Structure formats: C-alpha cells, structure tokens
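Only a portion of the chains appears, each positioned as in the full assembly.
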C-alpha cells in the first residue's frame, strides 16, 4: 500500500477541514470550557458530524456507515486536531466502531452500529484503572451469576466516559490482576454505571467509572470470554492511531500559529522570524512534523491492511507523534513569548490537549518500550 | 569561641525564643507574608514574627542599620539563614522591595531616597511591584513607550505595563518611563517610583494558561507624579543602567529559584510514586532513562550554582554568567516538570477537583513554561552569552 491519499480520501479530508474551520474553530473549545460543559463536547456539533457521514466513517455500509477505513477516520481526527474540535469521534467512531464490527455478534452489530453512524449513541472504552496505561492490569471483577455476569470495580481516565450512553468495559473473568489471560470485554449500558466527572486540563470529557455489582446477561459479552486482551489491544490501537492523527493536526495547528506570529511580530526593529536561531528551530520542527505525518499515515494504512499486525506501526506513531507534538507546542509558547502564556491567547489550548492525548492509551515511554520489545531487544 | 561562633549561639537562642511555633515548618506560597498597607495578617503570630525580625533589622540582614537593615556581614547573614533553616523558620515577609528595588536604591539612590523608602520596605509597611515590560516591548525591553512628560512641578505619565506581579495589591510601583524620545532607545529612559494611589493608575489581572497568575496589566492615564526629588532613581534619562543592574539581580534570583526547585531528584519522585521492580528500578525503563538524564543535568546545575556562590563569596563578581544560569536553570525546570507530569499520568491531568490538590502539579507544569520567558527569554540569555562572554560579532 503506497503512502499517498487517493482522491476519495483527499475529498474527505477537505470536508473535515472545512467543517472544523467553520463549525468548530478553537473558540468553540474555549466556549465549551467557559460554559463548563460536562460532556466535553457540544451535542449539536456531534449531530452535524453525523449528518456529514463522519461519525460512521468506520461503520460498514450495510449498517448505515461509509465503510471508509482507518485512513479516512485518521484524516478526520487530524483535521479535528488542527482546530481542537471536541467530539466523541475517536472513542465512538474509531474505537467502538472497530470493536463492534470486528468482535460484535450480528445482534450487537445491528443494535449499535447504526446508532454510531447516526450519532445517536456515544461510546466510551473503560479499560485503564491506574494512573499509567497498562492494558493487562484489570482488577475489575466480572463474576458469573445466573446466565450472565456481575461486574464490580472502578475505571479511571475514561475518555467520553461522562457523556457515554454505552460502555465497553474490560473486566476480569479469571486470573490475577496483571495476567494476560482472563480478561473479557462487556457491553454495558452506561446508565447502570456511577460516573464521576474528571475535569481534565484539556476541557474534554473524561470520567472515573464505578460499577457496583452491575448485572449483565451473557450476550453482553463482546468477543470471547477470557480472551479479551488481544481484542482490547486492537480497539486500543484504533484509538492510539486516532489520537496520533489528532496530535499531528494539533502540531500543525500550533505550528501554523507560530509561523504567522514569527512573520508579523516585530522586535529590535524587525520581524522575529528573521532571526536565524528561530528559523533553524522552526525548520527542524517542520521536518519533525513531516515525519509525524508519514508515520501517522503508515499506522492508518496498516490498520486497514492488517489490524492485528499493526501494533508496531501504531506504537511508532503514538510515541513519535507524542514527542513531536510536545516539541511543537512548547516551541509555540516559547516563540510567542509572554502572550503565549496568557489564557486570552489560544496557543495554550494546544499544549494542554496534546499533553492529555499523549497520555491517553499509553504515553511515549510506554510505546517506546513496547516498540523495543516488538523489535526484539 | 570566635565572634562568629558567638553570633551563631546568640542567634540560635534568640530565634528559639522569638520565632513563634506557627511560623515554623514546611513553607509554601500560601504561608507567605507580603506586607504592605492593605495586607491582612493570616494570624497574630505572622505580625509578631515580622515585627520582631524587623526590630533587629533581620528582614534585610545585610542592609545598613541606618536604613532598617541588620548591618550583618556576609558570614553573619549566612549564619542567620542557616539557623533559620535549622528551625524551619518562615521568611518574616516577602517583598519585591527587598529583592529588587532595595539593591537598586542602595546602589543608585540618594540618602533621602534611602531614608524614605528602605525602612518601610524593611518593616514590610509598603509593598512594591515592578513595571518594566509593555505590550509592545517583550524581549526588546529598551523599546518601552510609557511616556513621562516634564510638566515643571510634576511628570505626566501615560502608558501601559504588563506582567506587573501583584500590582493589584501593591502600594507603590518602580517602573521604567520614557522621558526623552530624541536619542537612541537605550537613552531617555527614566527609572521612576510611583504611588499606586495616584489618580489615573489602574490595574487588571492577567489570567495565565495555568489558570492562576500573580500578574496584572497596569495602566497610567494622565497620572501626575509630583517632583519631590525622590521620584527618580539615578539620573533622569539614565534609567537603563538601573534596570540592567536589577535584571542581572533578577536573573540570579530566578536561576536560584529553579536551582532550589531541582533539589529533589525526579527519579526518586518517580520511584516513590510509581513503585519499582524487583531490581529496585523504576518499572518503565524509558522514563527511568529520561529521569536519570534530567537528574544528571539537575545535579550538575546545582553544582554549578554552588560553585558560582562559592566563587562570589571568594570575591569573584558574577557578570554575564548569570545568563547561563538563568538559561539552563529555567530550561531544566521545564524539562523536570514535563517528567513530573509523565510520572503523574492521568492522576495529574485533572484540576478544579480536591482529588489532586486542585491540579497543583499541572498548574505548576504550565507555569514553568514561562520560566524561560520572564526575566529575559532564553534566546536573550543566549544572545548575552554570545556577545558578552564569547565575544562573537553582532
């Protein structure tokens, strides 16, 4: 698969870009924060994305989606990242859509996928329990009871967890806390969960989720009992690639603001963009962002070609792009100087969001460690 | 027993007797006493402690006695601070007058100015703020535009300052004004002292990305500053000399601050918060390696700070080297807080909650981004090193 976009994909990217610029510029995220919206996104915006067919980009056509693949989905995430557009797109349209279309029973698909495509159902993935991402660390219990299960435990850092209608929960049906075996995925109606809102620095929607003896019947199981970790990794990889794409967009957004500033801001009687030290740092950053775009596309292409085999490409993208977006936002603030530190100015929003996106589903250190192991050292 | 040993034992005894128990322990920003006309003491001991120390001139130990200081020698002052550390005594009060205006007045001020301004600073009666930067100026500080016109018996001041810390709570401001436009920009700048109660002075807080900020914008609209021979420090039009003298001071202070901040090894914090593996190592080997590099550089920086201190105590004067300290210390501090956030993981990404002390770590992390901007950006420090120390052409 060549690392180039076909016409269809380019059109999709333009649609997403246009939508982000018109309907969801950074000022919308500021409004979200100032209005202290608990959901972490504007419902009406999400509906509009669904109308445009963006929400169902990964949903198969027979279930009312566009069946566009991860490349298409990633391009949308990238454009949303450019303007920091807030939506449950990654959790719902990338992770949950992947989970259901790959693991779901016919009934589960028929019930949920159309709602995802229609933007009628918000999904959240409840897997992490500790401060740092560790997929196999699952202590939430799922005990058999009757023909179903009873779930008890707590989840932390659940993206879109507060607004979620449906949860995909990783729970332990066997084995000890850190064992790879014995993890099972469940579809849980979010109304059965206690949601404790997390007010994160990026003003997006996160929650801690508590399940206190929640009863679900057998067909709530997603995929195979005790064999959920591999499936979870595939779902996580979709989310990681989505976040990587979003961070590429945010890097580009912050870099664009910085370049504008370098060209118009005058000091010592000239544009500061004329100072070679800043020019070289900007040129270096440009190069790093080019690398980011390439590894992002590779990860998305691999996810479409062979989801189980994409782990390394995805970790490469998540780690490298987390580093580059950190550099991009740090340089953005530094090159803006004092004004970049003010809340009034937008650049700080990029810094806060890439910090959260970098942490979610494994930070740079986690994915570098994973990469080293995958490379055999 | 030498005089110094005697001084130590006396000091120790006095502190034991006079430092109230509530004025000892872990010091933090919220425990600070800033003084000034509008200050409300957190408790009676805070006032008692300030008065007792002020009576001995120990709020400004090395200043001359006649100006409210303690008249202590360097060695004695060192002993005093050691003894205060020993019992974890709080600083009696903090005031930009002590750290910034004071040194300028001592060097450039007239006898009258010293008489009039230093004592109240020493006693914490007047709170000062600093008015240097302006919206347009940024790194190019000498390009300030706030105008002070000579109207015979007074100056007419118009303009705007930014990044004036705690201006909304300050009684007086020391600031740079332009009294002459005709010459090159470094000339025609005057270092002026202005009472914030003057008509036409107003302030507006600046909110930072950290959600917290001591900073304000300060506006001067047709402010009349009476000429009483005290309102100008140094010669009229030669305020740049005073300002640069203070900036060097500020750089040392700031790098000092971050030197201090680096005293705890990031790796140890990680081990404590994240736990260790069977070899006693931080589990995440990549994080561990980055933490080790940060601690390697952090310890090296502390060592350089120590060497600089020792050299200056041995009589070597610190010039442009302070730029190297400011540059490295602030960049290092930024790196350390990136790691602190990595260590905290999702637990430290929240704020406006009581779960994690209102997200203090996240706010501190965001706040550190300004370290390499305030008090002269890293780029400015590197320019200074390149020109003044390395003598590269420009």
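We just call them A and B in the order they show up, numbering each chain from 1.
The working rule: a contact is a pair of C-beta atoms (placed from the backbone, for glycine too) under 8 Å apart; a residue touches a chain by one contact, two chains touch by 3 or more.
Since we're looking at a predicted model, the values are computed, not measured.
Q: Assuming the shown chains are one of each kind, how would you write the subunit formula for the complete complex in this file?
A: A x2, B x2
In this text, only the chains that are shown with their structure count from here on.
Q: Taking each chain's centre as the mean position of its Cα atoms, how many Å separate subunit A from subunit B?
A: The answer is 41 Å.
Q: Along subunit A, where are the residues that touch subunit B in the complex?
A: Listed in rising order, the residues are 128, 130-133, 156-157, 198-202, 206, 267-268, 275, 277-278, 326, 330, 333-334, 337-338, 340-344, 348, 351-352, 355-356, 359-360, 363-366, 368-369.
Q: How about subunit B: which of its residues touch subunit A in the complex?
A: Within the complex, subunit B contacts subunit A at residues 133, 138-140, 143, 162-163, 206-209, 211, 274, 284-287, 290, 334, 338, 341-342, 344-353, 359, 362, 366, 369-370, 372-374, 377-379, 382.
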